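A protein chain is absent from this complex, but the other protein chains hold their places.
All chains are identified by letter, namely A, B and C, in their written order; residue positions are counted from 1 within each chain.
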Amino acid sequence: MKSVAILGASGYSGQETLDRVLAHPGLELVALGSDSLAGSPAGAFDPRLQRLGLPDFTTNDEALAAGADVVFCCLDHERAAGLSCSEQLSRVVVDLSGAHRLADPAAYDEWYGFVHPHPESLAGWSYAVPELSPPTTGLIANPGCYATAVLLALQPLVGAIEPDGVVVDAKSGVSGAGRTLKESSHAGAVLETLTPYRVGTHQHEPEIAQALGFDVCLVPHLLPVRRGLVATCYAVPAADDLRERLEAAYAASAVVTVVPEGAVPELSRVQGTDAAEVGLFADRATGRAIVICAIDNLGKGAAGQAVQNANLALGLEETAGLRLAGVPV
Amino acid sequence: MKSVAILGASGYSGQETLDRVLAHPGLELVALGSDSLAGSPAGAFDPRLQRLGLPDFTTNDEALAAGADVVFCCLDHERAAGLSCSEQLSRVVVDLSGAHRLADPAAYDEWYGFVHPHPESLAGWSYAVPELSPPTTGLIANPGCYATAVLLALQPLVGAIEPDGVVVDAKSGVSGAGRTLKESSHAGAVLETLTPYRVGTHQHEPEIAQALGFDVCLVPHLLPVRRGLVATCYAVPAADDLRERLEAAYAASAVVTVVPEGAVPELSRVQGTDAAEVGLFADRATGRAIVICAIDNLGKGAAGQAVQNANLALGLEETAGLRLAGVPV
Amino acid sequence: MKSVAILGASGYSGQETLDRVLAHPGLELVALGSDSLAGSPAGAFDPRLQRLGLPDFTTNDEALAAGADVVFCCLDHERAAGLSCSEQLSRVVVDLSGAHRLADPAAYDEWYGFVHPHPESLAGWSYAVPELSPPTTGLIANPGCYATAVLLALQPLVGAIEPDGVVVDAKSGVSGAGRTLKESSHAGAVLETLTPYRVGTHQHEPEIAQALGFDVCLVPHLLPVRRGLVATCYAVPAADDLRERLEAAYAASAVVTVVPEGAVPELSRVQGTDAAEVGLFADRATGRAIVICAIDNLGKGAAGQAVQNANLALGLEETAGLRLAGVPV
Partner (left out) sequence: MKSVAILGASGYSGQETLDRVLAHPGLELVALGSDSLAGSPAGAFDPRLQRLGLPDFTTNDEALAAGADVVFCCLDHERAAGLSCSEQLSRVVVDLSGAHRLADPAAYDEWYGFVHPHPESLAGWSYAVPELSPPTTGLIANPGCYATAVLLALQPLVGAIEPDGVVVDAKSGVSGAGRTLKESSHAGAVLETLTPYRVGTHQHEPEIAQALGFDVCLVPHLLPVRRGLVATCYAVPAADDLRERLEAAYAASAVVTVVPEGAVPELSRVQGTDAAEVGLFADRATGRAIVICAIDNLGKGAAGQAVQNANLALGLEETAGLRLAGVPV
């Protein structure tokens, strides 16, 4: 059994990570960090957890210092950037924030709005989508939710699509914005509507560009749903084997399914799971390729992928602890 | 007072048209057609209408034959195409279906799936967005909901954007799919999810292309909301006065508002109304122009625009009967 | 034209009141109070208002001192209780908060959690549901949203139902909780779920009891909708003319509709309007009477009723400025 600490365990992605860890046959929770809940029982959000004999919440510093084999860091970007993580401290660190995703420190100024406190450390982190670029070190930068969906849709097609003119129109449920109270997450601003936000300025664009090798035009929209993310990607084809490339990329995957020709990826099938669906279409009028990816922003887009990455780094079964079966209602 | 007949008055757009007509100081309802409800009282969907002394539902043929000054045709595409409408029959006919929008009869085979029964008549119809191309005859083809939003966003920019590579990612509430029972409109398939549909094959594309002069890549998505439509349009700018062009186009309009720089169009402000909002953004990474338009698919996207067009054709106040004030919750 | 000031105009009910006032042929806005937005233009929430030449936001004190003929007070309970309102100051004051609804000052300690600062003033206020108890003075305590729905359902039946054992199960959209940020209004806590709250302790119970003459057991639930309220009321019948009593009570009303036997009140028909629907049923197993009332919590449950009350107090047309037509999608 590998021991696990979770930092930022009171947020959505922290809670989801906890859920996967508790279902994992090879992981054992030893520390649950949350500065706001330190001292509270693990079941603060769910009385059912009281039965399980879990450790109480501690501060994040205490949780980091617990010496766990694996640390899942679910802190905000700037706080995570400030941590001095190292493989000496824990064998595996998976950072779910954006703090270690970009190789270029200057990009943090531009896209995240803060100066990275440890620019020299960035080269030590492995940006990892398990199906496309599995982790190569124990320091793992877990991709952003939008980036995950876009890369699953487009990375297998690099070389077969024109790098210019790629458009990504993305839609996410409100849990993607986290549990913090803000006007844009007030139910009165979310229910029964759809809102574009950070139009043309979302911080997941540079990690997509870094992985694909070219920029895309990314516009995210807030959906009136709790969880789930659909990325609709538009590109000019430069080859005629796009479907074959996608199918080959995921032929061995238990996580990503390429849906049959004519079928659309169904968000409802992946909500509450760590699975992904990808579909490919050709536009009748312009011939453009349309690649659609559906994931759960908290599953494959965050906690599920984090556990999947940790499994690979630890040499465990890749899908241990993941939720892959869905209930399509 | 001008007399009004509504055909297909039992559907969503028929009911919305009825609502505008009842609020209109210059229109008087004389016939309410619905083959399925013929003989029923006008208040079949709303007991409050019982107080108003409205005519009962008749068949659509009877309603058409009532000799009203204005006929609003809310029938399905194929049924509407089969009508022999003429200005002899009524001074003004506004067809809310797609049956008279396309100048090229062959396009009906390709995009609508039926052979147009009156191809020779198509030249007599005026495809009319009041702010961009007001009606020039009494036979008015009211634009589709997606087309309305896209044209409001892009038509003032023709000449200032590259005609190649325009992408339109559109999202609509379920009322856009009508009241007919089908699997895709079952609440279990709509609630808490988002579904792309008719990907790259939606029949509003050719009317957009006809009006803009070039094709676009259009993908519609079904939103888990009752009503409302957002079109996010992506284009390569070919001039630097895009905002000025949009503001000039709508400076005199009481219907369309260009929101200030940095603000996003808010769907909630236009839901339940006949107003529209347009916003313009530049993508940081690629410089692409992003133009977003929000309308109510049943308001500016159907019944509101139909009444607005009828007002123009009849020489009435353009916004009479329209709902323009919103309640932004 | 009567002049109007709105206090607390930045909240949901303030904005809705503004919407009715702007549509009212006999009212003219002269002051718009909001301590947080003082100095901002009236169109802070809606750029379309810029065209109308409205006064800027001022502080609430300034708005109160503007000497308007009518003051709509949309402040929170405790702030409103602290105002020294009088008919000397303005001819009509409509308080949409709970600060002047209860005749017994001690009830404020128990149900609202504060000591009423002006207990002697309470007797001067008229608790007014226009259809049941129209205002008798210019100081009008506008009923709570839940109380409005419950009184419309039950007050005509007093004497025909047993006063013991009345249960009210009520459900409201999130706008009933106001625009303030709190965990329970975060979209992640509201979407795709239903939450009972203030179970057995909601502050609208005492005003219901005061009007009916007996206590009820009231449990409110938060619905995943923006606006709208349904109260399902259960009572043991003590007469057999319940339907006749309801129909008689609202026979002359343009606001309240008793739906036909077998039909249910439809929330979607009253959302966005100031109308109400009431339906009556008998339980097959127990014979209990079930009376259901649907209103819009911000319409008949707040701003619409406030304007209706002001109309009565000013001698204007009762429904002037109200939204009574609905669009049932």
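Couple of notes before you dig in:
Going forward, a contact is a pair of C-beta atoms (placed from the backbone, for glycine too) under 8 Å apart; a residue touches a chain by one contact, two chains touch by 3 or more.
All values derive from a computational prediction rather than experimental measurement.
Checked against the full complex, the candidates C:A42, C:I161, C:V278 or C:I292 give a single residue touching the omitted chain, namely C:I292.
The residue touching the chain not shown here, chosen from A:M1, A:A106, A:L181 or A:A263, is A:A263. Within the entire complex, the positions of chain C that touch the omitted partner chain are 165, 167, 169, 171, 188-189, 192-197, 199-201, 205-206, 209, 215-219, 221, 223-226, 228, 230, 232, 234, 236, 264-268, 271, 279, 281-286, 288, 290, 292, 329. Seen from chain A, the chain kept out of the figure touches residues 12, 15-16, 19, 22-23, 45-48, 51, 175, 191-192, 226-227, 254, 257, 259-260, 263, 268-269, 272, 275, 277, 298, 324-329.
Residue-level contact of chain B with the missing chain is found at 12, 173-175, 179, 181-183, 185-192, 224-226.
Simple rule for what comes next: only the chains that are shown with their structure count from here on.
Farthest from chain A, judged by the mean position of CA atoms in each chain, is C. One simple way to say how far apart two chains are is to compare their mean CA positions; for chain A and chain C this gives 44 Å. Centroid to centroid, with C-alpha atoms defining each point, chain A and chain B lie 39 Å apart.
The multi-chain contact residues of chain C, meaning those touching 2 or more other chains, are 12, 175, 191-192, 226.
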